[in-house]
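In this view, the complex is presented without one of its protein chains, the others remaining in place.
Up next is subunit A:
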Amino acid sequence: GKNEYDLLVIGGGSGGLACAKEAAQFGRKVAVLDYVEPSPQGTKWGLGGTCVNVGCIPKKLMHQAALLGSALKDAQHYGWNIAQPVHHTWSVMAQAVQNYVKSLNWGHRVQLQDKKVKYFNMQGSFSDPHTIRGLTKAGKETVVTAENIVIATGGRPKYPTHVAGALEYGITSDDLFWLKESPRKTLTPFVFNVSLECAGFLTGIGLDTTVMMRSIPLRGFDQQMASLVTEHMECYGTKFLKRCFPTKVEKLESNRLQVTWKNTDLGTEETDCFDTVMWAVGRAPDVKTLNLDAVGVKTNSETGKIIVDASEATSVPHIYAIGDITEGRPELTPTAIAAGKLLARRLFGQSSELMDYDNVPTTVFTPLEYGCVGLSEEAAVQCYGSDNIEVYHAYYKPLEFTVAERDATQCYIKMVCLQEREQRILGLHFIGPNAGEVIQGFALGIKCGATYSQLMKTVGIHPTCAEEITKLHITKRSGLDATVTGC
């Protein structure tokens, strides 16, 4: 054909790479364009996208560092003679994490090579529906044509434009994981889970951390669970400034940052000094440089995200979009990967399977982890009415917390079911250690339409936290004490 490639993917992140590699399996000529515009602070990184470089991977590793800090405290109770307090060195952790991320960048490049996918380290923009203009850092231009194009450029953190000094003096998650020196006393004005996770691990490694929230935490998540998560973080040592929003950031002579904010409860204005201000006010889709207008790809006027149908097709034939850049999809790596693979199979592998975005499990890796799948209690009530749902719940104590004398007040499980007959499970929520590991298997069950009665027939594994899910029997409706007693 006249086009150079069968498939061109713009964006070498979770979705883009998965799609490209899958298409290559079918013997197609595939190319990937990946380019990282440095952050305002100058941070940049290699192939792999958000997840690998400035998302899931470094986040979980730093979360692990914080968990190990707790483990060190527990260890004393279990007989290990270790003098407290133990100190943490940021640079040792950061270097180890950054080295691992770099090995992943390398791994991805090798994989593309092995699968004969052509890789361009260039920023792409549309010239016409089958032509992309690629620009290198040095300004060199290359024109690439393709039969099919997949946009998978993801998103980048937003800066609050109305706060003076935000851009000049603040950093975002794009920068946090690549800092060579400790951020020390940190303020994170936040809305979304990535920053709650960051605030969590920063506290865990011993840094003075404050979270500033204008309204509710973890918007979109079950609010009861969200408040338990933040409650735990408060007990854990993270400071919270609730119902406050920042108005300006100034740099002092000492190089520290002075932040001014409004307290909407008290109607007052307050200030304090920090070493680092990390903005986490949301992510914006990376569409500016794509030149979508030239080809007529429609985006959502409010969010800026690309509108796609159930087959990931945009408003322009042969142009598709997957991952964080698409409107109405969860911003998660596994969904992007799955969507990318299925798209490739539909384009080149004679498959017709569409991506199922229902019942996608997820986990927030805060100091006390929160894993969930399905509907929140609010969503279930809204969808079915509170008379038609039954909520089972329990407060439990992980065995490992007993000897370690750790507070388990926020360890909680909630299962939202339909009231009728077999009681199909609509949503499952778990707060506790290893929440991700716990929820994953149950997500499978829920995919199969699992009911409360089937769950009750499942024998528990003893002693684990997950078994508490198979023992849920107190309903919210009953008003009884939901604390688990006994072995």
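The rule we apply is simple: contacts are C-beta pairs under 8 Å (C-beta built on N, C-alpha and C of every residue); 3 or more make two chains touch, one makes a residue touch a chain; residues count from 1.
FYI, contacts and distances are computed from a predicted model.
Asker: Assign the chain not included in the display its UniProt protein name, restricting the answer to "SEC24 homolog A, COPII coat complex component", "Proton-coupled zinc antiporter SLC30A8", "Thioredoxin reductase 1, cytoplasmic" or "Auxin-responsive protein".
Answerer: Of "SEC24 homolog A, COPII coat complex component", "Proton-coupled zinc antiporter SLC30A8", "Thioredoxin reductase 1, cytoplasmic" or "Auxin-responsive protein", the absent chain's UniProt record names it "Thioredoxin reductase 1, cytoplasmic".
Asker: Please identify which residue in A:143, A:403 or A:480 touches the non-displayed chain.
Answerer: Checking each option in A:143, A:403 or A:480, the one touching the absent chain turns out to be A:403.
Asker: Among A:40, A:304 or A:334, choose the residue that contacts the chain missing from this document, as touch is defined above.
Answerer: A:334
Asker: Which of A:2, A:140, A:180 or A:457 sits in contact with the chain that's absent?
Answerer: Candidates A:2, A:140, A:180 or A:457; residue touching the omitted chain: A:457.
Asker: Which one, A:161, A:255 or A:485, makes contact with the chain that was left out?
Answerer: Final answer for the missing-chain contact: A:485.
Asker: Which residues does subunit A use to touch the chain missing from this display?
Answerer: 51, 56-57, 60-61, 64-65, 68-69, 71-72, 74-75, 77-83, 86-94, 96-97, 100, 205, 332-335, 338, 356, 359-363, 371, 399-400, 402-403, 434, 436-445, 447-450, 454-455, 457-467, 469-470, 485-487
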